[in-house]
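Right, subunit A next:
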Amino acid sequence: MSDSIVAVICDHQCSSKGPLQAANLTKRLANTTTVDKLIVLDKACQDPEKKLQRVAGKKILFAGCPYLEESGFYTLAAEKLGLKPGEMLVTDIKSSILDLYDDADVIEENLIGRLESLSRLLADSVALKDRPVKLKRSVLIFGSGYSGLKAALELSGGKLSVDLVETEDPPLAPGCLAEGLRSPNLIEELTERVRTSEDVAVFPETAMGPIRSVEQGFTVSFNGGEAREYGSVIFAPERTEAPAEEIGSWNLTQAYKRIHEHQPIKGRIVFVLDRRSETPPEVIQDILTAAKVIKERTNAEVWILLKQLRVALPGLQELYDLTREMGVIFVKYRNLRLQNEFGDFNITGEDPQTGALFRISNPDRVIIPGPGGLGASALKAAETLGLRLLGEQYTQPYSLWRLANESNHPGVLVCGSARGNMDGDGVAADAASMVQALKARMTPEGITPVEHVASVDAEKCVYCLTCVRLCPYHAMVKNIEDRVAQPITTACQGCGICAAECPAEAITLRNLSQESVLAAMQAL
Partner candidate 1 sequence: MADSILIMHCKEGAKRALARMTEEGYKLPARFKTFELPCTGSVNEVLLMENLQNGASGVIVLGCRKENCKHMDGNLRAERKVARIKKMLSEAGVEGRFVEMVFAAPDEGKRLHDTLLRLAHAGHSEGKEK
Partner candidate 2 sequence: MSEIKSDSNLEKLLAKGEFVVTGELGPPKSVDMSVLDGKIAALSGAVDAVNITDNQTAIVRISSIGTAFYVMARGLEPVVQMTCRDRNRLAIQADLLGAYLNGARNLLCLTGDHQSFGNHPQAKQVYDIDSMQLIYMVKQMRDEKTFQCGEEIRNNKKSDIHEPRFFIGAAANPFADPLEWRVSRLEKKAAAGVDFVQTQCVYDMDCFRRWMEDVVARDLHKKVKILAGITPIRSLGMLRYMKSSVAGITIPDSLIERFEKTEDVKEEGRAFALEQIEQFRQMEGVAGVHIMAIEAEKTVRGIVEDAGLLPRPQAA
């Protein structure tokens, strides 16, 4: 691979601003130093394979609109040209250039600045040659809900074998899984595939023997049999209220605590009661009382969303009437969706009686009662493996890596799916993204470090442990022998917090060193 850099940009023929002019750009780029050649592709998104033939053998800086990424142009390029991370860089120039600035001159100038800047980064970067860290070939999954089943199927069938543990006994019995999922056929199909899979074994929790931590993994024996050795564990816990913190949710205890401590509660308070007949009257009484107290003491608008539940249970009629008179809003719902896609949090649903749609935007608090969390055996496993259970802090699919990494067991993952703030389809979508994140890194070959993995310059490191204390993934550890900090490369997520905090400037992110970043910023 030559060190020279080719910038490949799309001419944006499709843009209303008019296409980029290759001649102008080339002229302007002549003054810069790092880009050797500029190739402007005529409508790069059309017939990409043919166009790629023109750009082989060099580091390439691609610039095009987001559609190129969506259409797989870059993946194709990497594959066709054999480019590894560090040998190519992609920048989205529709959003940042064409639409950002008004006139052609400015666009061109900024585009050149950007190409110059990023080419500096690319010039300094190195291709990734990391070998994946090998793991034990077996995976243990706790929970046979949607995400548990999906993860089992996705991971098995290759070189990995999967054991699945379920609290319900017998496991995989119909009706006990993925309650609320609106595609029962899907879950039945998944269950059937797991049941018939040769690579997935299913055990009830009661069959589990003690968990023992061993190097690079742990062992479990089932029914007193031989100890099976695992490199990875996946937790797919049942419905839990904890992750709902992300949208500002409380459980009842928290709500009571705030009320008791006279903490201000304002805005809209929404109670979601989506469980059915098994919801005990005490819980309903609790919610009605909480609603009453909040209403009495605050200016909050209080909503109680009910599914099939009859509130007017014997003995609660009076309380129900009272809260209704106080202005608490009761809505029965169907198709409830809790969405937090873009910072705005919306609750939408449909009234089953009238068919009317309702929408609550950005409620101050959502209170979701209900049990949940990891089962006893999963908790035991987590404890044995030294996992810190942070519950509600694991709010995003990819951040679930964090828990795994905190154990310093490179193969331990946590996959939480059934999140209390979502309806069935939300659960499925969430689980799917989780499984994708999981699959992307946990291949039969092992785990590969991320591109921007941190590295420590042992000469500069003063062993102050700032990075060890601050890494959100606990991916920085003490190297006792050499007395320096050392990253666990499979756990590092390349966020750069350690590098920013290092007082001795001893930490560098691969392909993103502070010097190259500064140089690139300068070139803008």
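Here is the rule we go by: a residue touches a chain if its C-beta (ideal position, glycine included) is under 8 Å from a C-beta of that chain, and two chains touch if they have at least 3 such contacts; residues count from 1.
Selection rule, in plain terms: all candidates are chains of the complex that A comes from, given by their letters.
These numbers come from a predicted model, not from an experiment.
**Q** Which candidate, 1 or 2, sits against subunit A in this complex?
**A** 1
**Q** Going by the contact rule at the top, pick out the subunit A residues touching candidate 1 in the complex.
**A** The contact residues of subunit A facing candidate 1 are 66, 91-92, 94-96, 99-102, 106, 109-110, 113, 117, 246, 341-344, 393, 396, 398-399, 402, 452, 472-473, 493-497, 499-501, 505, 509, 512, 514, 517-518, 520-522, 524.
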